[in-house]
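Each remark here refers to the structure printed beneath this line.
A protein chain is absent from this complex, but the other protein chains hold their places.
Moving on, here comes subunit A:
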């Protein structure tokens, strides 16, 4: 029962032990043909944010200011783009931490966040996307974004949990751990299997 992303925890079971094999074998979702690509990225550490490879930590419980540990990928403005990644919350005494964002020209276009107790939600609008996954287990995230018509879909563990349209211009993907306006750390999030495709 992946019924929640655990709050205060930190399961550290290895991906292999949990049945998650090498991410290199992943395939894009929805119909193709998709072309894999590797956008460049920058690491953003603000406040008490710490990035170590694909481990993203907010080390403080400060409920104000800019607290972020993220990767910010290169801007795109054409085609259909797909992001795939797997996250594990290995510690989250805090709450309302954004995990993945699709940023638009005028700010965050879509923000996936988790709150204490395990609810995955869309920050803008507050829609519940899923009630999470068992702590220590791995949650798969795919976003598909058509820049032509603005359609943006978010899949959690294969199921479409959020759809929206609108916007135009340049976009980019971000993931890691970021304190939302109503949130606070600490939190540790480990990402894996991050891949990008376009068509």
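One rule holds in what follows: contacts are C-beta pairs under 8 Å (C-beta built on N, C-alpha and C of every residue); 3 or more make two chains touch, one makes a residue touch a chain; residues count from 1.
Convention: contacts and distances are computed from a predicted model.
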### Task
Pick, from "Sulfate ABC transporter substrate-binding protein", "Fibronectin type-III domain-containing protein", "2Fe-2S ferredoxin" or "Copper resistance protein C", the protein name that UniProt gives for the chain of this complex that is not shown.
"Fibronectin type-III domain-containing protein"
### Query
Just one of A:102, A:142 or A:164 touches the chain that is missing; which is it?
A:142
### Query
Which listed residue, A:91, A:147, A:164 or A:180, touches the chain dropped from view?
A:91
### Message
Looking at the full complex, which residue from A:69, A:99, A:120 or A:184 touches the chain that isn't shown here?
### Response
A:184
### Query
Which positions on subunit A touch the chain that was left off?
1-4, 6-15, 17-23, 25-27, 29-31, 60-63, 86, 90-95, 116-118, 133-140, 142, 155, 157-161, 184-186, 193
